[in-house]
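Omission of a single protein chain aside, the complex is shown with its protein chains in their original locations.
Chain naming follows the written order as A and B, and within any one chain the residues start at number 1.
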Amino acid sequence: MSTETRLTLRTARARPDRIFRGLALGAGISVLAIMLLVGFFLAIRATDALGTAGWSFFTEQAWEPDAGRFGIAAIIFGTVLIAVVAIAVAVPLASACALYITQYAPQRVRSTLISLVDLMAAIPSIVFGLWGFFWLQGEVVPVARWISQNFGFIPFLTVEGADPSDPLAPTTVFTSSTFIAGLVVAMMITPIITSIMREVFDQAPVGEREGALALGATRWSMIRAVVLPFGRAGMIGGSMLGLGRALGETIAVYIIISPVFVMQPRILENGAISVSSLIALRYGEATEFGLSALMAAGLTLFLMTLVVNFAASLIVARSRSGVSS
Amino acid sequence: MTRRRRTSFISVLAAAVTFSIMVSTAASATPQEPAPPSTTLQPATTTYVPISGAGSSWSANAIDQWRRNVQQFGMRVNYASTGSSDGRNQFRSGTVDFASSEIPYGLTDGGVVDTPPSRKFSYMPIVAGGTSIMYNLTIGDQRITNLRLSGDTITRIFTGVITSWDHPAIKADNPGITLPARRIVPVVRSDGSGSTAQLTGWMASEHRSLWDAYCAKANRPLPCGQTSNFPVLSGSGFVGQPGSQGVAGYVSQRANVGTITYVEYSYALKAGYPVAKVLNQAGFYVEPTASNVAVSLLSARINTDTTSSAYLTQILTGVYRSTDPRVYPLSSYSYLIVPTAVEGNFTASKGETLGAFAYYFLCEGQRQAEALGYSPLPINLVEAGLAQVRRIPGVEAQTINISRCNNPTFSADGTNTLAQNAPQPAACDRRGETQCSSGTGGAAEQPTPTDNSGGTDGGAGADGGSGAGFDTGGESGLDGFGGDGTGSDSSGGGTKICEIDTGLCQTVASVPVEIERADSGWTRDTVMMLIAALALLATVFLPPMFARVIRGSRGVS
Partner (left out) sequence: MAIDTKPAMLPPSTVSSPPPIEVDVAPEEVGASEANRARGMRREVRRQLGGARLGDLFALVGAVTASLSTTWAVTTQIMPVTGSLGPFLIAFALFVAFYTLLLSFTEPTPIVRDRVASVVVHSLAIIVVLTLIFVVAFTIFRGLEALRFPNFFVQDMSLAGPLDPLSAGGIVHAIVGSLIQITIALVITIPLGILTALYLNEMPGRFASFVRTVVEAMSALPSIVAGLFIYATAILILGLEKSGFAAALAISVMMLPIMIRASDVVIRMVPSTLKEGAIGLGAGQWRTVWHVVLPTSRSGLATAIILATARGIGETSPVLLTSGFTAAMNLDPLRGPMVSLPLAVFQFVKSPEPTMIARGFGAAAVLMLLVLLLFAGARWLGGRTIEKQDRARHRRERALASVVAAIASIGRAVRHIGRRAVPVLRAAHVAGARVARAINGLWVVLSQRVRQALGYRSPEMPPTESIDPSTSLSLAAGEQT
């Protein structure tokens, strides 16, 4: 369609067209306005706290905004730690699940499984939180105890205050930990990642797949030679999107953790924190300035998620599987 | 297949329709159901506008019960127990019609002044109670329910100085029982709370050096004073939980043995867990029962300067140091912060609801205080409170009448009958060689119920095992690894120990605790276990692998 025709078209627009275009433009502008308002508002409200704290906002671990000592070092650290645990558990599970659905599952159960996994991606996170708090925690504690006893020499698996020689040692040091929160978030994001990976694996070219099989490849070597290289970008992208969800998860984490405001790398030990659970915990009692500090923390989280998401879509778009769609 | 899907969809649709019909009928049918208990308030002909409030979880159990009770008069009161700090904050920003708090505005916390709101307000006392020290401690299978603690010991526990239950200081408080060498896990509030303010205010006043030393470690400005946010040191083993429900819930998980927290007495009763008896200046260990709290608050200095902005707020130093043997040192009362002018979202019609609600709980509502784990307000505070009620805009002043006030503490001469009739503590509660064996809190025979409290009282008592419902389901798992059975065999040594559910846990005295694996660190046992495990795996795996290698080499050759 050349420029001229478009010009003539525009001049000839009937009234309904003009109304429609006006409405659509209006909707676009108002959505843009809302979105920018959210962003700018966050940024503006955050500047108050950021200006007061300066660079120490990124290095300070305590969170006492009203006393002037606050920073997100510990909080971001905790958030990332929970997300990393979640991803470390969820990605292998999701990959296996997606591979099973696309490569192994009999045709009969495939569609059922797909529906099931997609449905699970829509299950509210609070349900996972309940499960984590009322069931998983009790089951994980002995495992955490066992790990810390036998692998305690690895720094992040040690637990302070857990004395293996003391039969009366409280099990509370193993509860409410980063590990448990991470596991719950992992179960929450597994269906999401599975869903994305399944899409990508499904698109692995049939010709190459059957070619490999025809050459006498075993199914696994076919997967390794065709499906995984083809879907690698999708796997990375999907995992990063899962990471984005894991970073922002609030309620499931809030229910489980016991907040601490120091960098606490010992994942099996009681005490964890994340940005969103901090906001949920402190928004009510925050003063004007405290709210500004929370906004700054929320903004940081938002920017982190943004980077992760954009990186993910970039990876997917650049990949072979992404281009072919 | 499509057909089946369609039919299933239709049935789902039908279910949804039925459901929505049920919902709509329910919506119209809900408000007028159960039979109201007797009351001085007449079912109102006026229609009340709903009001909403937020704040203290310390007084939430009482407010929640009152909220339920006034529903029958057509009053709708919404209350969110989000913590005192949140309540004061929300009241200041005008998002709620009233707030509930244990401490007034204007206190300095962490170097910052909690500024009073610009809207006009006043404090109104609502209910008294004791901040109790609730704990979860067992020896073998037996729960300890008669723990006694001095103020000094409590402070040292909550400042991380005493970390084990067999510390000599605790032993000195409890001559009758031998406590296990368990770690103490203090559970504190992770949100801004009035309970924390009560406890820290008391610690700052009575045990200042200990408290300041702890605050210094937590990098708080000194002198530390009263604070709503408990400072937590990393790696100290403290656990933070939001809300009174959170801390009480955490402690009452059966597996969390060794935990201790500070929470309103009501929560310990509901959870079915014991509370520590706290040593007072007279040398007695007392429990925060309604009558003890009533006695204690006789020593509270109430700001009676009607012109002061802090009118009716409490100064509790007198309670901490009272020499009456019945005094529970951590007693206090909770306020409602009510608006006294029509501003923002607050209207006169809302004031009418708030006034009627306040009149209800200051008079009739106080009758349930004891059963709920609180203590009813004495007449002077009720009178002052009613005076505040009259200041709320929109209140029908003629209905506010103290002569019709049905409060259990009132007597003809104006003294507090509850305090007058409060029993003296038993001799075994005196500091010394003896220790009472009767249980406390939710794990005890309840104090003799007053006439209006039979039902709820029994409910609280029968709740003895309710901790089980909150259990994470892993009790067998959590106990594990050598912790079981220690000392339980020796408990048969002549002492009779009853079940916790009956509330009659008697004489848990002298239960020696044997620690089987006392050597610490990477023990020989651990190494042996690992070697054994590896040996087993080797036994299983090596022969076939060996066979395979041999066969493989044969195959090659």
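FYI, a contact is a pair of C-beta atoms (placed from the backbone, for glycine too) under 8 Å apart; a residue touches a chain by one contact, two chains touch by 3 or more.
All values derive from a computational prediction rather than experimental measurement.
Contacts of the undrawn chain with the visible chains, over the full complex, involve A, B. Taking the whole complex into account, chain B touches the unshown chain at residues 2-3, 5-6, 9, 12, 16, 19, 22-23, 25-27, 29-31, 33-34, 50, 52, 54, 61, 64-65, 67-69, 71, 76, 78-80, 82, 93-96, 242-243, 245-246, 248-249, 252, 267, 270-271, 344-345, 456, 459-460, 466-470, 474, 476-477, 479-482, 529-530, 532-533, 536-537, 540-541, 544-545, 548. Taking the whole complex into account, chain A touches the unshown chain at residues 13-14, 16-17, 19-21, 23-28, 30-32, 34-36, 38-39, 41-42, 45, 92-94, 96-97, 99-101, 103-105, 113-128, 130-131, 133-135, 138-143, 146, 150, 187, 190-192, 194-196, 199-200, 203, 208-223, 225-226, 234, 237-238, 241, 244, 247-248, 250-251, 255, 275-276, 279-280, 283, 291, 294-295, 298-299, 301-302, 305-306, 308-310, 312-313, 316, 321-322, 325.
In the analysis below, only the chains that are shown with their structure count from here on.
Each chain gets a centre from the mean of its Cα atoms; for chain A and chain B, those two points are 35 Å apart. Taken in their complex, chain A has these residues touching chain B: 62, 64, 66-69, 133-135, 137-139, 141-142, 145, 149-150, 160-161, 163-173, 175-176, 258-262, 264, 270-271, 281-282, 284-287. Chain B contributes residues 54, 82-83, 85-86, 89-90, 109-112, 180-183, 185, 190-192, 219-221, 228-229, 232, 234-235, 237, 239-242, 255-259, 471-475, 477-483, 486, 513, 515-521, 523, 526, 530 to its touches with chain A in the complex.
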